[in-house]
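A single protein chain has been omitted; all remaining protein chains appear in their positions.
Presenting subunit A:
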Amino acid sequence: MNSFQGGPAGAPVLEVDDLAVTFTRRGEQSTRAVDGVSFAVAPGETIGLVGESGCGKSVTSLAVMGLLPRRGVEVTGSVRFNGQELLGARDGMLRRLRGADMAMVFQDPLSSLNPTVRIGTQVTEVLLEHREISKKEAVEEAVSLLDRVGIPDPRRRLDEYPHQLSGGMRQRALIAMSLACSPRLLIADEPTTALDVTIQAQILELLRELVVDTGTALVMITHDLGVVAGLCDRVHVMYAGKIIETADRYDLFARPRQPYTGGLLASVPRLDTGRGTPLTPIRGSARDTIPWEQGCAFAPRCDNAQDDCLTEVSGAIVPLEYDGPGRELRCRHPLTYPAAPAGATALGAVR
């Protein structure tokens, strides 16, 4: 289950290596939205990219899918899908892969469906494009797909337009489309943010079943730590374009090491703690960051920050370093925990 860097489960489906995305506009300073991000996903594995608005998680996913515009965007590094380099690949090749071998579910289902085209046409389009089947077979296949994602009365739904479906239904239809060609990689960008909690639970359950049944590799992009806790095997926490902590989900929630991760966990009101449990917010807002070249971007908001968090003092950008088995950390003054028995996960946790 926890196959770190191509472990027992076989070669990773997706390897992202030192990915960087820079946006340039004439007359303005360029912005580096993603800055040296590396991760890998194995078949049947779910990884989470977690962070707040503006941390670069969505740009990472768009860069992986090759969906960023060419103009004014510079993407460097390497994205390998089944060992095949995607960055700089020809459009035709990307087109064959997208929708068939790698698929994406977007946050807002209404704006990612064409409002003037019937659901049926939109779902069968994927099938007709990538598989050698007749129109009739494609319709049958679409019915079974909608049925599989739990849309009642799928045959009638095929003739309806996106606005006639509720939010949860639309998201299900999108998931059905992304599953049409049984992709080996599914990237879900905040798939439940626009939905109510009861519908969110349905969608998460659907994704969970999917990973177990088909062995699809899932990249879950979210800001919600609760969603991550229930779904992801491994979690990468992002801040200001860089991964700042990577860990197995049990380790991460039991003993967050980066003060930002710890701060996030302490600042979220939880359902299972009593009323009046004080919340410890993180100071300032995501605007109070400094460029990584000057030091740790989180340092201005960090309670653990010391002088050498600044590059000026230490002479180097804070590196992402090995931090115990299966963990990586980008921090010079991480949170520490009283010596817990080796291998303890949740029970020895101090929060």
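Following the convention adopted for this analysis, a residue touches a chain if its C-beta (ideal position, glycine included) is under 8 Å from a C-beta of that chain, and two chains touch if they have at least 3 such contacts; residues count from 1.
To be clear about the criterion, contacts and distances are computed from a predicted model.
Student: Can you pick, from "Molybdopterin-dependent oxidoreductase", "Acyl carrier protein", "Cobalt ECF transporter T component CbiQ" or "Oligopeptide transport ATP-binding protein OppF", the UniProt protein name of the chain not displayed?
Tutor: UniProt protein name of the non-displayed chain: "Oligopeptide transport ATP-binding protein OppF".
Student: Of A:63, A:138 or A:169, which residue touches the hidden chain?
Tutor: Only one of A:63, A:138 or A:169 touches the chain omitted from view, namely A:169.
Student: Which of these, A:39, A:81 or A:253, touches the one chain of the complex that we don't see?
Tutor: A:253
Student: Spell out, residue by residue, where the missing chain touches subunit A.
Tutor: 52-53, 58, 107-108, 152-153, 163-166, 168-169, 190, 193-194, 196-202, 204-205, 223-230, 249-250, 253-254, 263-265, 267-272, 274-275, 277-282, 285-287, 345-346
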